[in-house]
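On to chain A.
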Amino acid sequence: MSLLEARQVSVRFGGLVALRNIDMCQNANETLGMIGPNGSGKTTFVNVVTGHVKPASGAVDFDGVPLARCRPFEIAGAGLSRTYQAVRVFRELTGRENIATALVNAACPLDADAVVEATEWLRLTHRLDARAGSLTLYEQRRLELLMRLVQRPKLLMLDEPVGGLSSVEVRSMIAVLNELKARCTIFIIEHTMKVIRELADRVIVLLAGEKIADGPPGDILADRRVIENYLGSVDA
Partner candidate 1 sequence: MSDATLILLLSTVTTGVMLGVIFSLVAVGVTIIYGSIWMPNAANGQFFLLAALFAWSASVSWGVHPALAALLVIGASVPLSYALEIALIRRFYDVPNRNISYFVLSLGITQILSGIFSITYGVWSDQFRIPPIVPGVTLLGPLPIANNRLVAMAAAALLLALLFALLRFHRYGRALRAVFQNRESAALRGVDVRAVYRMSFILGNAVVFAGGVLFACAYSFDLTMGWTMAVTAFAIMIIGGPGSVLGALVVGMVFGFTQALVSIFASPTIAAFSYLGAMLVILLIRPSGLFAR
Partner candidate 2 sequence: MNAGIRWWLPYACFAIAALAVPLLLSGNRYFAFVAGMTLISVLWATGMNLLYGYTGLMPMVFAGIAGISAYLTVGLVAAGWSFWPAMLVGSVVAALVGTVLGLPSLRLRGFYFTLCSLVIQTVITLAFVYFVNLTNGDTGISQIAPPKLPGGEALGGLAYDVVLAVLAVIGVVVLAVLVDSSFGRRLIAIREDEGLAEALGIDVTRQKLAAFFISSLFAGVGGAFYAPYVGFISPRSFDVLVSLNIWLMVAFGGRGTIWGPVLGATLLAPVPFLLQDYYTIKDVVYGLLIIGVIVLLPAGLVGGLKHLRPRPAPAAAAKAEPAQ
């Protein structure tokens, strides 16, 4: 049974079709990537899965449970977390308080030792008492990850996790994400192939709300339709 499964999901905003008949599935411990140009519907897809947007048609199942009538907090509580394209932490609270907030509603949180270990792994131990808003962007992105980690999610959807980072930080983040894969299943949205290529076992390509390709990175890079419509115009 797959961890995440979407069947014929369509989303309309007024007259605009944001997603059209999306089918996909992701198994546990399989890293899935989703790429596409800006506006192709990637974030909309995450919003549908996490319960923020109601699909016009189609269904999404998580761990065998249909998500149709679930509210976002219930979906998060079931083990499906997401991070945001524009990093989102409680800016006025300290790092420590951010993590405590993440722990307070987790169904099966990490125990105290594991939290300390994860904090050290993400190199945030000495930054816990600063106001989260004063952290650098890279530190905030790591804090965002830490807040999800301590909740022990089954699936973590990352929306453009390297956005805004310098090339040095991107390399560092890719290493972090590679290690993250061992801790929970991840789903990465990006708009460049570079990051996805190093991390994903399989890639879904979206274009104008439709899925045009689904396969291992090697196959995607060689797919003519993908090259014509997308890779040709973007530095991958």
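Going forward, contacts are C-beta pairs under 8 Å (C-beta built on N, C-alpha and C of every residue); 3 or more make two chains touch, one makes a residue touch a chain; residues count from 1.
Candidates were picked such that all candidates are chains of the complex that A comes from, given by their letters.
A quick note: this is a predicted structure, and the numbers were derived from the prediction, not measured.
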Touching partner of chain A in this complex, picked from 1 or 2: 2
Parts of chain A lying in touch with candidate 2, wherever the complex brings them together: 50, 71-73, 76-77, 81-82, 88-93, 97, 100-102, 104-107, 123, 126-127, 129-131, 134-136, 138-139, 147, 151, 166, 168-169, 172, 175
